[in-house]
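Missing here is one protein chain; the remaining ones are kept as they sit in the complex.
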Amino acid sequence: MWWVFVVRRGYQDTDAAPHVSVVTKLKGVSVSRAEDARRRLWDAADFSRPPQGENVLFLVTNFIVTDKQVQGTCPESPSVLDGICVEDVDCPMGNPVVHGNGIKTGKCVMFNSTHSTCEIFGWCPVENDTLPRKPLLAEAENFTLFIKNTVNFTKFNFSKGNTLQTNDPTYFKTCMYDPFFSPSCPVFRIRDMVEAAGETFGALALLGGSISVRIEWDCDLDQPAAHCQPRYSFILLDRRYNFRTASYYWDSQQQHYRSLLKLYGIRFDISVHGQAGKFGIIPAAVSFGTGIAFLGTATMICDLVLLYLDAKADFYWKEKFEEVRMGCGTTWES
Amino acid sequence: MWWVFVVRRGYQDTDAAPHVSVVTKLKGVSVSRAEDARRRLWDAADFSRPPQGENVLFLVTNFIVTDKQVQGTCPESPSVLDGICVEDVDCPMGNPVVHGNGIKTGKCVMFNSTHSTCEIFGWCPVENDTLPRKPLLAEAENFTLFIKNTVNFTKFNFSKGNTLQTNDPTYFKTCMYDPFFSPSCPVFRIRDMVEAAGETFGALALLGGSISVRIEWDCDLDQPAAHCQPRYSFILLDRRYNFRTASYYWDSQQQHYRSLLKLYGIRFDISVHGQAGKFGIIPAAVSFGTGIAFLGTATMICDLVLLYLDAKADFYWKEKFEEVRMGCGTTWES
Partner (left out) sequence: MWWVFVVRRGYQDTDAAPHVSVVTKLKGVSVSRAEDARRRLWDAADFSRPPQGENVLFLVTNFIVTDKQVQGTCPESPSVLDGICVEDVDCPMGNPVVHGNGIKTGKCVMFNSTHSTCEIFGWCPVENDTLPRKPLLAEAENFTLFIKNTVNFTKFNFSKGNTLQTNDPTYFKTCMYDPFFSPSCPVFRIRDMVEAAGETFGALALLGGSISVRIEWDCDLDQPAAHCQPRYSFILLDRRYNFRTASYYWDSQQQHYRSLLKLYGIRFDISVHGQAGKFGIIPAAVSFGTGIAFLGTATMICDLVLLYLDAKADFYWKEKFEEVRMGCGTTWES
């Protein structure tokens, strides 16, 4: 009963489904250097997907670009099993290449000096599938993620955010989250989050990965509002993450083409769990009643055990009888 | 009591709010053939929106393209009620066309030989609204959706995924989900999902639709981890789904134009519900106590019924008295 009443705060009315809002913003700049030694600067508008700052967000750390693909015919990539061929009959016309990039045209053609593959109709040339050995945006470890989270417990008309109420406009531009020294700063360094999830940034940056960020609110509204603070936890969910996206263009001859990007990076899933409790007369009564009932039951079980299992039952039986003669109610005192 | 304790596993501590991650990937290629007989290949980067592979994803199955729209004036579409006019006064300048495509310029102009509509300022020409009678990407029924789902019950430090732990790298490239023969394969054929939701692919592909995919984990962690397996269910939520999106370009004369796409297709909403239980001494005690209390109550109700309602109450009253004289506790034995 003590457990239900004190630890679980059974006397409180609870609201476990707050209105929750999460707004996120990635910040940072980094230079990538392509194989042709052209360098390219990446800022937040380039490396954040989607740009809106929702609760699932993605930070590019590595990528493969296949520029200027047009619809046409070309040899399938030799890394696709179903695309390898020796002669034309291996490439039945009209069939899609299983896990490949297009529809077979019926011809078997040279891909390079060592491989022959089926000719396909599709976006040509096919995607280049050699991933850079080092993450192209290795500096992304110093980027920051700003997480603005508000919870609103409508039942108690109580609303709170994870950002410090401050009059200093530069606070959020200079602070950095640290569980001990600045737990109220909602700006997280990417590397810190990856390490809190038990991984190193370098390992995730190459092939991507997925991290779950959990914000927990457990608020006792019978206490001052300042005690109601979020707790953050970081969990590594996956060691690989990538997806493809394309931008479409028209060239001056009205040819439609696209740039295909295969993006590797870190995906953050932010979830918020909130719960608030406040003293309420009905839950207190119910909880107290149940507790008492349980206590009563406990007493009875003790009785039963003593009466039937204990070696010295004789003595207890006697006592028990006398107790009953004095009135049933007294049993509850013990 | 048996029900609460055994069926509901009342002796267990539970975690009903796991960290959840869902990563999805659509795969497949298909050729669409436009009215001008130009064929176009669609691969995953073209037909998946958004590309990131989140828990809500969309597969294009049909579409209307309105190429090369520029800002200017043109007649409103005759399918918009408020745009139809007989003379200029029907088109008050500056008013937006209700549910239309632009702002009225004040003129009533010929749309074609049979209709007159208000001239508007907007993206011109207005959207062509004739939907192809057959879905343009009818082959999308054979596309596959890979769903990678991980749940992490932090309370018990237990994590599990829906993908088979295998050393065979080709497993996920060759398997296909089947509730009986390969329930551990996380690759779902689109047609199978649509049919599990009680619809045919052809019917949904034309005008789009919305399907809810639910993954349920109900894990008894007192059992071996291999028993903790997800269950999938598919529900048809809606028989129509479409949205518009645009790509923006600059032509060589620095004119800004856009390609407007009205996309019809199947939207999948993936939701995960997880629950895990593990023996815990406190829940077991509470559950046992409540059960006993309930059992006691049941005994009392039986007593009351027997004492007051039963015709042979007399006999029972007598018995009851003697029982009381023997000690209250014995009532609980029955």
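Going in written order, the chains are labelled A and B, and every chain counts its residues from 1.
The working rule: a contact is a pair of C-beta atoms (placed from the backbone, for glycine too) under 8 Å apart; a residue touches a chain by one contact, two chains touch by 3 or more.
Since the model is a prediction, treat every value here as computed from it, not as a measurement.
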Completion exercise
Missing-chain contact among B:114, B:130, B:157 or B:252 belongs to B:252
Fill in the blank from the handout: Touch with the missing chain holds, among B:53, B:122, B:135 or B:230, for B:122
Practice task
Considering the whole complex rather than only what is displayed, give the residues of chain A touching the chain that is not shown.
Solution key: 17, 19-21, 23, 25, 27-31, 39-41, 43-46, 50-54, 139, 148, 150, 152, 154, 173, 247, 249, 251-252, 259, 282, 286, 289-290, 292-293, 296, 324, 327-329, 332-333
Practice task
Just the residue numbers, please: which parts of chain B touch the chain that's not shown?
Solution key: 3-4, 49-50, 56, 58, 71, 96-97, 99-103, 121-123, 210, 212, 214, 233, 235, 237-238, 241, 243-246, 248-250, 252, 258, 260, 267, 269, 271, 273, 290, 293-294, 296-298, 300-301, 303-304, 307, 317, 320-321, 324, 328, 331
